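If you scroll down you'll find the structure; I have some questions about it.
Every protein chain of the complex appears in place save one, which is left out.
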Amino acid sequence: MIELVIAHIGEFFSGFKITLVIALGAMLGGSLLGVLTAIFRLSRVGPLRMLSLSYIELIRNTPGLVQLLLVYLGLPEFGIRFSPLGATILALTINNGAYLAEIFRAGLQSVPKGQLEAAAAIGLPRTATLIEVVLPQALLAIYPSLTNQFIQTVLFSSIGALIGTVELTQVALILNTQTYRTIEILAALSLMYVGISAVIASASHRLGVRLERRYH
Amino acid sequence: MGLEIAYLLRGTQVTIELSLLAFAGGGVLGFTVALLRVLGGSDVTLVVKPLVDVVRGSPLLVQLLAVYLGSSVLGFSLNPLTAAFVGLSINAGAYLSEIIRGALTSVPKGQTEAGLAIGLSRMYVVWGIVLPQAFPVIVPAAMGFFISLVKDTSLAYVLGLLELTRAAKDIVDRTLDPFHTYVIVMLIYFALCYPLSVLVRVVDRQLQHKGLARERL
Partner (left out) sequence: MAASSEPIVSAEQVTKDFGSLRVLDAVTLRVLRGERVVIIGPSGSGKSTFLRCINGLEPVTSGRVVVDGLEVGGTGVQLSRVRSAVGMVFQLFNLFPHKTALQNIMLGPVKVLGLSRDEAKRRALRLLERVGLSDKADEYPGRLSGGQQQRVAIARALAMSPKVMLFDEPTSALDPELVGEVLEVMRQLASEGMTMIVVSHEMAFAADIADRVIVMDKGVIVEEGPPQTIFTNPQTVRTRVFLTRLLGRSGKHEAE
């Protein structure tokens, strides 16, 4: 198994990079979408609340694979075409946004009311309050959930293989058709994902310990 | 159109059956693993935890392929339905075992100690005292996981199993209208999952209202 991986280390590494690009893209895009959706969800404006709620419920109650196929195969009917990689990032961003929105909402709601009052008492405008006071504290409260969501996104990015995105899983599947050493390849592939998950989890844990020490 | 809807509904039926089967399989597996870890002590954990971590740390898609392709390499080719059932059960088992274990360990230690102190067996303490208290935590979390499972069955598409997502692909190949087909398929999944989501919220609120639920996992 090891010599097989070493013999094809270049392909695996380029697959790994694409997997990271998808996961990071979907986390960043999803976070923007998620924060916005969470703010809408807590807004006093009814239609905004409805819009964000519909998006969250629709995405969370349907499979990511179908969302991906809809983006990749369905949108071209309207002349909107994506490369497999582009479609994968877009679909996972939309998917992630709905899950992240709920995480961010929990984070926003975890900030004590007194913090908002203290900001109001010094006359801080709403946007500054959100950026300076609320979001940093919300992030601190939810970073374990964000870590978990990041790991889930890395794992889920493997569905990109089903539309031909050459990420880590697709690299392995291609290699399988060339070598037929199925068990070794899939075992190695699994371990790579396990390794990535473990690295993310431990990096996050270390950061958490540092933050904890800093603020308490 | 009518033909296609009928075809999708047949796929839906397979999706539901596979979800229920895998939930049952994963439930049995998850329960066993959780009890082994809680009762078995550190040497069992030493063996079982890495297995759980590997399943939770790698993609379901890869696991499904490993079961399906692996079984044929090893010479006992599983059919797509069996492979999907096995793969999803293993995956669900790992996640459910963590849900159940987390719930069991969330019950205060004093409960176990009190049970042991009056001479009950360890097995009975877990079964008769700890588990009932863990139940309000397990139920909503496991229901939530079932929703994930329904969505996850769509990955069995890759094995060629004729569930809902595969049925959609067949129709798309024939009608060349992916947009409408996938929108309809999304709505079918939504119709399956959304009521369950609402139910989870209701159950969760009720349990919390009764003061039974401890901190969510």
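Here the chain labels run A and B in written order, and each chain numbers its own residues starting at 1.
As a working rule, contacts are C-beta pairs under 8 Å (C-beta built on N, C-alpha and C of every residue); 3 or more make two chains touch, one makes a residue touch a chain.
Just so it is clear, the structure is predicted and the values come from calculations on it, not from any experiment.
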**Report entry** Among shown chains, those touching the left-out chain
**Finding:** A
Query raised in the report: Looking at the whole complex, which of A:Q137, A:Q152 or A:S204 touches the chain that is not displayed?
Result: A:Q137
Query - Interface with the undisplayed chain - residues on chain A - result: 112, 114-115, 117-125, 128, 132-133, 136-137, 140, 214-216
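Everything that follows uses one rule, which is that only the chains that are shown with their structure count from here on.
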Requested in this report: Could you grab the centroid distance between chain A and chain B? Build each centroid from C-alpha atoms only and quote it in angstrom.
Outcome: 21
Query - chain A to chain B touching residues, read off their complex - result: 57-58, 60-67, 69-70, 73-78, 151, 155-156, 158-159, 161-162, 169, 172-173, 176, 182-183, 186-187, 189-191, 193-194, 197-198
Query raised in the report: What part of chain B is in contact with chain A in the complex they form?
Result: 53-54, 56-63, 65-66, 69-70, 73-74, 147, 151-152, 154-155, 157-158, 165, 168-169, 172, 177-179, 181-183, 185-186, 189-190, 193-194, 197
